[in-house]
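Have a look at this one.
With one protein chain held back, the other chains of the complex are shown just where they sit.
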Amino acid sequence: MTYEEVIFYFVAALVIAGALGVVVAKNIIHSALFLILALMAVAALFILLAAEFLAIVQVMVYGGAVTILILFAMMLTRVRDLPAPRDGAQKPFAALAAIAFGITSTIAVTSTQFPGESDKINVIAFDSVSDALFTVWALPFEIASLVLIVALMGAIILARGEEGE
Amino acid sequence: MEQAWLIPAIPAAAFVVLLIAGPYLPRRGDWLSIAAIGASFVLFFPVLFDLVDAINADHEGFVGGVKSWEWISFPGFEIDLGFFVDEITIVMLVVVSFVALMVQIYSVSYMHGDPRYGWYFAVMSLFAASMLTLVLADNLLLMYAAWEGVGFCSFLLIGFWWEKRSAAEAAKKAFVTTRIGDVGFLIGIIMLWREAGTFNIQEIIHFAENGGYDSTYLTAAVLFLFMGAIGKSGQFPLHVWLPDAMEGPTPVSALIHAATMVVAGVYMVARMLPVFVAADAVALDVVTVLGLVTVLMSATMGLAATDIKRVIAYSTLNSLGFMFVALGSQSVTAAMLYLFVHGFFKSLLFLGAGAVIHATEKQDVNELGGLAGKMPVTTLTFLLGVGAMVGIIPLSGFWAKDEVLTVTDSEQSVAIFALVLISVFITALYMTRLFILTFLFEPKDRHAADHAHEGGPLLTVPLILLAIPTVIGGLVVFDSVGEALGFPGGFGQFVWLEEPEKYKFHADIAVMSSAVAVAGVVTGWIAWQGKAELATRVRNAMSPVATLLSRRYYIDDIYQWGINNIVLGVSTIISWFDRVIVNDTGVDGSAGLSYFAGYEIKFTETGRLPNYALGIAAGVVIIGVLLLVFEVKI
Partner (left out) sequence: MIPINNFLVLSSVLFSIGMYGVLARRNAVLILMSVELMLQAVSINFITFAAYLDPENFTGIIFAVFVIVIAAAEVGLALAIVLRLFRNRQTANVDEADLMKW
């Protein structure tokens, strides 16, 4: 077992643990904290995959913006009286479906023979990513920024409420 | 002749006007109806003269006057609204328009004061228009339409006094019974059309004569056609409606029996006779046999009937059977001649009976009698009608009957001829009985007889006008009479199927038939004179036979039994099928199923996001598993 693998398993364990914490924690705040753990562990995974740019973006967007947004939402939607159960009635079915999906996709992944070298991580240069983003993918990039602006404007309008509210 | 279509068009227009504006017209528009049919009668003459000129000019190539409009037109399927005039048509036209005119004039007085006086004349107009259209139609489809129009009008008029239950029942019976025949008629028309590709009568005849039809097929087709005639002309076994049709006003009976309804069947068969001839001999044999059965049956039933109008109705059946025997003997001449004179004397008889009923308000001969002195005109004209029906020389009926007997003698077996002769005897017997019981000897109901008196001129003038052709109408058989009137010769040279025929007087047959007829009259006189002692004794001695006759051979009872047990039985099954299978299972079932589906399945739409998400997830998993299991390469 190489040291890379050791790091991978450690990080993977953190990801799984964080994810499980998100979905099973009783307290909603705990869930949010577990989510931060999982997201940061995923960022670590990105570094393992030699995608430093994405790791940075991950930390900035998720670790910063998304998590703060979620925490704000939690605060604003706090129900103070009786703590209702956090899980719905279809929990067993959900578990069944999720396990079945996991097994199915795992079998699919492991039984697939991928083309090319499937055990060597290629380092993708930071600047080549930015080159590609602003040349080949320039139009989608611009459209994505437009989507972001429209969505956030919509979010503001929705959250602000109507006149007199 | 080209304008012959005006003849039915005028009464039809009168009907429309009366229908819309009738209640607002003075005298509720009776004058309009009479004027319309009068115009039709007048218009008949130019058509006749045109036709005679055409015949005299070019006899061999003559095909009749034709006028047609396009009616329905598809590629490969064209129907013309066409009118056709030839000799047979002319004979029918004069009978229909003249009798209808007389009947309508008579009705002014007879129907006076009826609450639906205007409606009566409107329907009379439509009736005449339908019949005239039927007569003039050059294709079977138009003929069928008019045929149904006639049936519909007869339904309206038989049930004219529909408040009376028996009248409503009789109208329904007439309608349904004739409808049975009409179905056959329509099937026959379609069968003829299928092969020939045309509805035009002349073209169908041409097609049939050239052997265009398979013999068996053609025989079946003409027998179906004949079914229509059976229903319309009241032949056995569909004759049951005719006696009941007496529930209508008496002038209507006269019209139905003499001109506008029952002779339609005879006319149709006469018109299509070349097709019948082209078919297997069986077809004409069926015509003969059914005609003969009707003749004998109706004659014997006439002996037992007591209602004055019913007796005359049986005599109509009798006459119609006669015509069919003539047609079965391939003689259009004899049949049309009989039809021609029958139209006059039968309407005369009915109108005479109407005068009696109008005067006494009784129609049972057992309550009448002794009217001769009170109603001389009616009595005399009625006597002429009876004489014509019996066939006394030189009244018109004699010549026609003689013609029928001649063709029967030459075309049919001796047995049939003998049976026809017997029917002549019975006819004489019951007509004599009718006359004696109605007009002679002591009145059975003195009160009614005392109050009886001759009706006004509107009643008697039509009787007299009808009596004239009743007396002299038969003379048209003579070549010299025909030539004097401008025709190429007598009736036999005017209306014919294969060859025009000069009139020949068959002394032997004339003597034989006259002897039989006179014997019948004498026997009747002996039997029913005075207090009708002999007849009463005979009836008592043969009470089963009398019962059989007065119950009309139980045919109505058999039909009723059949309706009660078979038709209603089948109806019960069908109604059960409709109720349980079609309605409960089919209609309600499918409705219930969709209701159940809609109502029960809607509860799966919970509106909750997680449920839908679970559905999506399950779908994804299932698709994934399937892809794995079947190793689909994407």
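A and B are the chain letters, set down in written order, and residue numbers restart from 1 in every chain.
We take it that a residue touches a chain if its C-beta (ideal position, glycine included) is under 8 Å from a C-beta of that chain, and two chains touch if they have at least 3 such contacts.
Computed from a predicted structure; not experimentally measured.
Shown chains touched by the missing chain in the whole complex: A, B.
Although one chain is not shown, part of chain A still touches it, namely residues 2, 4-5, 8, 12, 15-16, 19-20, 22-23, 28, 31-32, 35, 38-39, 42, 45-46, 48-51, 53-54, 57-58, 61-62, 65-66, 69-70, 72-74, 76-77, 79, 84-91, 93-95, 97-99, 101-102, 105-106, 109-110, 114-122, 124, 128-129, 132-133, 137, 140, 144-145, 147-148, 151-152, 154-156, 158-159, 161, 165.
Although one chain is not drawn, its touching partners on chain B can still be listed: residues 602-603, 605-610, 613-614, 617.
One rule holds for everything that comes next: only the chains that are shown with their structure count from here on.
With centres set at the average Cα position, the gap from chain A to chain B is 96 Å. Note for the complex: chain A touches chain B at residues 88, 90, 93-94, 97-98, 100-101, 104-105, 107-108.
By the touch criterion stated above, chain B contacts chain A in their complex at residues 610-611, 614, 617-618, 620-621, 624-625, 627-628.
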